[in-house]
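The structure under discussion appears below in the form of structure tokens.
Every protein chain of the complex appears in place save one, which is left out.
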């Protein structure tokens, strides 16, 4: 039986999604984009989770699209229209996942791999990563919908380096440019990503979800509904808020039930 | 007589607003948000000013909302709707103050304290500050209107660290993330903030006010009126512009009268 190319495991309240195609440095073909979407949508629906970590096997996050599959999957316009739609829905499944998503970056973070990383809420990597989007090496045009979140994260100056130049950044450069949330010590990305997930888990999950959604709404990625506008002060009607205030005033650690 | 919880003083053409509730690290209750708004609106109307510095007493900027007052002020939805409105108007009084506003950051810059800082035009702090928005510790949802300026300042990646993780940054980290305009030497935030205010005071006040307003208009915070659109080249009709060009050509320092 072949190894599962996308592993979903769980450590406490953190889900871990592992890209497992080491023979191609975890490159994504069409089936893998669909697996990622299925995994993220399933995790998003799981109310018991507090965070999701994305990572790759064998020392690499993801080397991008699987070019060996291009002839079959991206050979003409009709195929590319499907491929782009599948990729987009997969990227959106990260972006709209109700839980915070952390990219644990190691080794190659290239092309669609860097694309996946930019869709996450947090990016943790060490100095040894190679991070960049290399569409210009293949004459590819990166999709508008996947460029926009990069602009919203690092501005049009760094976006020019990423998309026009196709620059490959070291971990330190990526941190200096705002592409990494955290620069880990060498080999420590896994530990730091997990510590971040656990730290998020100690806070209010309703608060984390509200703020993640707010970044989508205010970034213009989703229209803000009248209901969402009206719900802004709704935390005051949650049990968690009142329990946390009580805990604070009696100098105890708050426990959040997510309601 | 109790000490005034909000002191407004003046040094030359700079106004200094000091949060003075050292017993709670200058935390804000409802009355304090209203005092800040009253102070800022009064200073905004004062044509003789060139800059405003916000600071706190006793080594701390502001530790955020005064949680001891929550039961009275934020206990249910009706109260929270009022609280959020008062907080919003207070924050806007900084944002729309006609003069540039500088946050002099020391010690705790937490929760609403960091919120106030992000509303200012400039943030000067030393390496020892603790800077972060900790809504997630209490199950609070930060208001949309106060999240948006943070996105416009540092992008959605750093905003995720602030709002979803609730990360507490050191001064150096805050500087690296674009949250501080200046990283001062230890203990030097006060001197640097004042030097910045005085430096702003040597430039054209009409220019400073136009540019502050332009950042609000272009950031999408205010609609741009036809009158404002038409006024863009209006500097050429001010005395200050012609005097400054003459001064420059005769190698003298310009003096700006604000007209």
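So that you can tell them apart, the chains are marked A and B in the order they are listed, and the count of residues begins at 1 in each.
As a working rule, contacts are C-beta pairs under 8 Å (C-beta built on N, C-alpha and C of every residue); 3 or more make two chains touch, one makes a residue touch a chain.
Computed from a predicted model, the values in this text were never measured in an experiment.
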Contacting the left-out chain: of A:41, A:80, A:128 or A:228, that is A:80
Sole contact to the chain not displayed, among A:122, A:142, A:175 or A:241 = A:142
Residues of chain A (touch criterion as defined above) contacting the omitted chain = 67-68, 70-71, 74-77, 79-81, 84, 135-144, 147-148, 151, 154-161, 163-166, 176-178
Name, in rising order, the residues on chain B that touch the hidden chain in the full complex.
-> 100, 121-123, 149, 152-155, 175-176, 178-179, 181, 196, 199-200, 203-204, 206-208, 210-212, 214-215, 217-219, 224, 229, 232-238, 240-241, 243-245, 248-249, 254, 256
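Please note the rule applied: only the chains that are shown with their structure count from here on.
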Note: chain B sits from chain A at a C-alpha centroid distance in Å of 32
